[in-house]
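All protein chains of the complex are present and in place, except for one that has been dropped.
Per-chain numbering from 1; labels A and B assigned in written order.
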Amino acid sequence: MDSSLVLIAVLRSTLRQSTPITLGALSGLFCERVGVINIAIEGMMLTAAYMGYMTNVLTGNLILSVIVAVLSGGLMALLHAWLSIHFKVVQIISGTVINILAVGLTGYFYQPGAVTKGKLQSVTVPVLSDIPIIGDVFFNNGPLTYLAVALVFVVNVVLFRTRWGLRMRAVGEHPSAADTLGINVISTRYINVVIGGMLAGLAGAYLTLEAVGSFERLMTNGRGFISLAAMIFGKWTPLGGWAAALLFGAANAVQTQIQFSGNVTIPHQFIGMLPYVLTVIVLAGFVGRARPPAAIGRPYEPE
Amino acid sequence: MQRITSVILRRYIPAAFARGLIIPILAVFTAIVVGSIFMMINNYDPLAAYGGMLDGALGSKRAIARTILNSVPFVFGGLSVAFAFKGGLFNIGGEGQLFMGAVAAAWIGVTALGIPPWLHVFLSLLAGCIAGAIWGGIPGALKAFTGAHEVITTIMFNFIGIVFAGWLVSKGGEGQKQGPLVDPDPMNIVPRTAEIAESARLPLLEWGREPMHLGIILALVAAALIWWLVWKTPFGFGLRMLGLNPSAARYSGVSVVRNTVITMAVAGGLAGLAGTVETLGRNYYFAPNFNVGYGFDSIAIALLGRNHPIGVVLSALLFGVMDAGSTRMQLNAHVPSEIIKVVQALILAFVAANEIIRYIYRLRAEGEEEEVVLSTGWGKR
Partner (left out) sequence: MSPSNISPTSQASKLVLETQGITKRFPGVLANDRVDLTLRRGEILALLGENGAGKSTLMNVVYGLYQADSGEVFVKGSPVRLQNPRDAISLGVGMVHQHFQLVPVMTVAENVILGAEVTRTGGLINHRAAAKQVADLSRRYGLEVDPTATVEDLPVGIQQRVEIIKALYRHADVLILDEPTAVLTPHESQELFQIMRGLTSQGVSIIFITHKLKEVLAVADRIMVMRAGRMVGETMPDESTEKSLASMMVGRDVLLQVEKMPANPEKTVLSVDGLVCLDDRKHRVLNGVSFEVRSGEILGIAGVQGNGQTELVEVLTGLRFAAGGTFQFDGKSFRKSNPRRINEAGAGHIPENRQRYGMVLSYTVAENMILNRYYDAPFTRTMMLDQTAIETYASALVEEFDVRTPSIHTPSGSLSGGNQQKLVVAREVGRKLRLLVAAQPTRGLDVGSIEFIHRRIVDERDAGVAVLLVSSELDEILFLADRIAVMYKGKIIATVAADQATRDELGLLMAGITT
């Protein structure tokens, strides 16, 4: 195969693979920045993927399908918030509840053989898409892919430049300080966890409404957990999370490429392992120190 | 109705025992009721469904045997999570540890060693246990020495383990070599190991004509050993102290580093045994496609069992019943077997957020409860 075509294929695949991870990382970020661990990105994504798909099957309205997917991700997050914030259930356990529940519900309501009515089509950006390679890779994608990239920058501004972001970070770092200044810790956490769920929902929508166009049981296939890894690898920042998602996406793309190219001897599984190994290395502090929000994992107890 | 259940439970079950059982039992009951509501939404008959499940799980000697065999890995998994939990650690890595245990056991199992069967079985079991222990011990060591949180590292190790085990038995192709443990028989197109030697298989127990291997005995022995270790030995005294008050444990000279590594290694070894027993007792080979979601199920089992070995055995049996009966349920009542997952998720939610159950059944709060301090945060501070 022509090497520039291979390059384009790998880059396109990288971007495609990274989109749900990027959104998932933003989802984790919203939760963890206010001090709530979210290992349920996977479950939220899966639920949203299913709901978006079913809405598409029933109505054929893609925009409505995306909205339903986003809302259902938010709904699962609301359950996570209710269990972990209101009942103070250990956040990892309530995340586990969501994950098992999502597998159960989507499997239970799944109707094999349902027919969808199309998926989101690529939007070509005029002029820019004519640039060689870059144009093909970056300016000829589905709407949710563009949206994911835009959200990275929006979230970055929100987190570090706005009033809301400042309050969010304060709640995640030192909730009682925020409380004494009249910031409602509980409602801040609820709102942000639900927003996090909606972002995971968008990732799910991407899977069934833009990338694949149909639903299968367990189709998220660990992407929620990779998202969590990307968020940590990116040190709890939107840009870092995006970079990690691109790196992880690239590992995946290269892995796929190797399986079919036939002249690389490194087992493709070893490249597939890379994201997980790298995350462990970063977490263990072997390269730079990742510093999580100080109040993470702890239910808020006013003095 | 609600009143009556709680009155019955209060009056006829000894108080101390009931305190431990009442929430789990009501949680299971409530989850089953909510599951029925889901079934009725889709016009299924819940009674037929649950009847089918019980029939499929307990309706015949053969069914009971299958239920018990299904419970075996759940016992190991539940013990794994419960043991780590007692020491203040969260083991979500059951799935990866199970894979590593299974593939290691298969590796020793397929290797003809020319040794007596009892030794071959023993070595295969040991290999599976050690592989799981390593897969749990590394996150333990990372936690102890660098502070990397075990929740995220065990999740990562799940994926690394699953992919690694997959490579070991991969078929290769397109310039890629095949994995070192793949079945050498070219007629076998499935990526898996060869069948393990007869001498490495778990001995079958005599139970009528039903197949029933030694695994259940091993699981019960493991439960008894864990109980002894946690509540009767000085090691357990230190372990529980670490779970309840890490500062006091340090003050008392309990080595946090050593205990963290040991605890995670033992937890990993238990989960590794789950995969080992499945491989040596049931499948007789390793293929990288079994037991999806095992790690999360184990959390639910440990929690439902209140992190006590007896409770874990009981809840593992319950999960075994659900597992074994789900096929019959689907056949009899046409209810998709995934409803079982919904019920299991609800059980976990109700056990964890037991205020919900207390509210529904108007139960008073229990007295002082042991509360394990789980370390929070993802990395070292």
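FYI, a contact is a pair of C-beta atoms (placed from the backbone, for glycine too) under 8 Å apart; a residue touches a chain by one contact, two chains touch by 3 or more.
Remember, predicted model here, so these are calculated numbers, not experimental data.
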Quiz item: Of the listed residues A:Ser129, A:Ser176, A:Ser214 or A:Ser261, which contacts the missing chain in the full complex?
Solution: A:Ser176
Exercise. List the residues of subunit A that touch the chain left out of this view.
Key: 157, 161-164, 166-167, 169-170, 173-174, 176-184, 291, 294, 302-303
Quiz prompt | For subunit B, residues in touch with the removed chain | solution = 232-234, 237-238, 241, 244-245, 247-248, 250-253, 255, 368, 370-371
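Assume only the chains that are shown with their structure count from here on.
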Quiz item: Within the complex, which stretch of subunit A touches subunit B?
Solution: 37, 39, 83, 87, 89-90, 92-94, 96-101, 103-110, 217-218, 222, 225-226, 228-229, 232, 258-265, 267-270, 272-273, 276-277, 279-280, 283-286, 289-292, 294, 296-298
Quiz item: Across the complex, what residues on subunit B touch subunit A?
Solution: 38, 42, 90, 92, 142, 146-149, 151-153, 155-157, 159-160, 163-164, 166-167, 170, 174-177, 179, 292-293, 296-297, 299-300, 303, 336-346, 348-349, 352-353, 355-356, 374, 376-381
